[in-house]
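Can you read through this structure? Questions will come right after.
With one protein chain removed, the remaining protein chains of the complex are shown where they sit.
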Amino acid sequence: MATFYAQNVLGGLAYGSLLFLIAAGFTLIFGLMRIVNIAQTAFFLIGVYVGLMLLNHGVPFWVAVPIAGAAVAVLGLLIYRVLHPYHADELTSLLLTIGFTLMLEDAALAVWGGDPQSVPPPPALAFSVQLGTLVFPSYWLAMIGISLLIAAALFFVERRTTLGAVIRAGVDDEEMIRGLGIDVDRAFFIVFAIGAFLAGAGGLLGGPITGAYPGLDGELLPLAFAVIIIGGIGSLEGAYIGSLLIGLVGTFGKALFPQLSYFTIFVPVAAIMALRPQGLLGKKR
Amino acid sequence: MARVMRYVVTAAVVAVLAMGTGPAARGLAAGATPLKIGLLAPTTGVAAAPGHDMINGWKLWWAQHSTTVAGTAIDTTYYDTGSNPNQALTQARRAVEQDHVNLLIGPYLANEGLAVAPYAEEHQVPLFLPTVSADDLTQRKASQYVIKVAGWSSSQTTHPAGGWAYDKGYRKTVTIGDEYAFAYESVGGFAQTFTEKGGKVTKQLWVPLGTTDFSPYLSQVTAEHPDVVFVCVVGADAVHFLQQWTSFGLKAKVPLLVQETVTDQSSIRTLPPEDVVGIIAFSHYAEGRDDPATQRFIANYANAYHALPSYMAAGFFTAAEWIQLALEQVHGDVADQQAFLNAVRTVSVPDSPFGPQRLDPYGAPVENVYVRQVQRTPARYAGDAKTWNVVLKTYPGVSQFWTYNPAQYLKQPVYSNTFQGIAK
Partner (left out) sequence: MRRPADSGRRRALIGVIAAGGIVLATLVPAFGLPQYYVSLLTQTCIYGIAAMSLDLLVGFTGLVSFSHAAFFGTSAYITALLLTRYGVTSFWAALVLALFGAAALAALFGLLAFRGEGVSFIIITLALNEIIWGLAYQWVDMSGGDNGITGFQRPVIAGMHLTGTPAYYLFCLAALVVCAGLLVTIVRSPFGLVLRGIRERPRRMAALGYPVNRFRYAAYVIAAVFAGVAGVLFAYYNEFVGPVNLSLDTTVQILIMVILGGTGTLLGPLAGAGVVVFVSNALSNITQRWELILGAMYVVILLYARDGLVGIARRVWRAAGRRAPAAPTHPALARENPEAEP
């Protein structure tokens, strides 16, 4: 019984940690620019594929991660150049990201084909650890740590740097910030690139857990939304806590109520929507 | 500038519409009545890889043989089902109503097949199913138009597994299956024969299609301490399952038996050998089968595509052969649909990549079922694939009813997640 709980807690935390890498970028982009980036999970998908391609060419795992992230960041910037004039129009920018998602999904299929592919973890973490009666892949444990580190780094940037100040201020009042002479447009580009980078790097980091296949982005998108609703739009801490929560609920849901596991993820979501629409840690709008 | 763009956009939309309805879409102009075949395969979506394999197998046969058989030209049009029953149905409609195909072949997923079959029956268009294995399409819902040419039925391959497992000394099992018809039928076949011999199914886990994280289910397996675990999952799920079966330590501890889709080439192709070598499956196909017809087929396939063929490729390759034989039998006359269908039902292939195959009165194949095991490929194929399936044992001439009397068998309902044939 203890093994059952331990396995599912760790599994849930690992999956939640993976979700954070998507949700973080999503919430940063939305928080600052009010853009609902539907393409965020498509960025993740491209990140896994690019990362896998790099691995197949012999690039070491930890080198491939930032490269994959950078590649997707470049892609993100190109997309943002089209989005930027519309960033104030929430609906148009959302619809544009939907259009881009359709394009990215099919482009990925054209380039990398439709076979589901597995992403090998870095050789140093390819073993499984034995914790009492529980056997658990070490990479999944590492995922929890990696995500925590990234979260910490993001919190640091948000709290202690000028960029972070602009982001936090921009979330509250864009006009005011512009009035102070701060180059908000540049901040927008940077943040979109960071959001895309996180998704892309997150793709390769998450790849050993999710694999790479057409439709991965579509499966992750509703989970990303669930995280954002629970954690609160625009809040990084909310994204982190929300991700772990969704990961845990999802995993236990599957173990205990397989036919309703999706539903069990969204019950807390619906509850938050009803009781506290701004999410656990979001700001009231 | 903006205005110009608007006109360009409108013109483009109109042009595309016009193109879509033009000659290119209408297919072959009439000559001596050709046999127009609509091949439904997913080339986009979750099942895109099997879809490409299906088309590769089909094309390989016609690359080796003339597309004019007994004076009749064979004209194939390919339709993308998008791994989606809705789209499969729309494509079937297009094939039949716009392009006037004489017969449909495909699609791939069970749900695509179940969506298209009633349509085909209603419009009296033959539907050949080399890859859709839904049991009922040739049992309680059998129709004269739906034939599993070069195909199989889900529980056909798993019926022998129950007895085999029991004879190996296993008494307690836990089953894992995707939450849909194909897996219910596959697991049910095993569960029925295993329990009839005296084995016990202590737990049955059904996982949602598209599961990437099997750990919640694997945690339940370890808790039950079974002698053997029987699994049926498909596509991306098979890849994830196999990876995690190893990384959560179960491969080393618990014997595993699977339905063929789990260790099909399309799944094991992309996995490291350590994750898959040694796993035993029950199937109607094995790439490593030591037989001239099979080896000739995979050698040609490897030459053409630098990969080893999955059962989908073998199925479409053999279906093409089947159609050729039937056409020869009716001397190329496709106008008489009944005669052609009768010919299809009476063709038998003495040796195909699957082995010998013939159809039973319900339109399902009687063929070999293999107990096969994943092993590393020999040197000559090492460049095309890392692992392949080798035959351990053959059950010859297995029908969809196993050793049961068909009339008796049909009295029980089709396998579902509420009926698994478990003997009390």
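As written, the chains take the letters A and B, and residue 1 is the first residue of each chain.
As a convention for this text, a contact is a pair of C-beta atoms (placed from the backbone, for glycine too) under 8 Å apart; a residue touches a chain by one contact, two chains touch by 3 or more.
Please read these numbers as outputs of a predicted model, since none were measured by experiment.
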item: Identified contact with the non-displayed chain, of A:L45, A:L216 or A:I229; value: A:I229
item: Contact residue for the chain not shown (choose from A:L94, A:L163 or A:L280); value: A:L94
item: Touching residue (missing chain; options B:I37, B:L60 or B:A110); value: B:A110
item: Listed residues B:R93, B:H225 or B:K253, member touching the removed chain; value: B:R93
item: Interface with the undisplayed chain - residues on chain A; value: 30, 34, 36, 82, 90-92, 94-96, 98-103, 105-107, 110, 218, 221-222, 225-226, 228-229, 233, 258-263, 265-266, 269-270, 273-274, 277, 285
item: Interface residues of chain B (partner: the chain not displayed); value: 2-3, 5-6, 9-10, 12-13, 16-17, 19-21, 24-25, 43-44, 80, 84-86, 89-90, 93-94, 97-98, 100, 110-111, 114-115, 118-119, 179-181, 206, 208-209, 417-418
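We adopt the following convention: only the chains that are shown with their structure count from here on.
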item: Chain centre separation (chain A, chain B; CA means) in Å; value: 35
item: Chain A - residues contacting chain B, complex; value: 1, 3-4, 7-8, 11, 15, 106, 109, 113-118, 120, 128, 130, 133, 135-137, 139-140, 209-211, 213-216, 219, 250-252, 254-255, 258-259, 261-262
item: Residues of chain B defined as touching chain A within the complex; value: 43-49, 51-52, 179, 205-208, 210-213, 215-220, 222-223, 235-236, 238-240, 243-244, 247-250, 266-267, 269-272
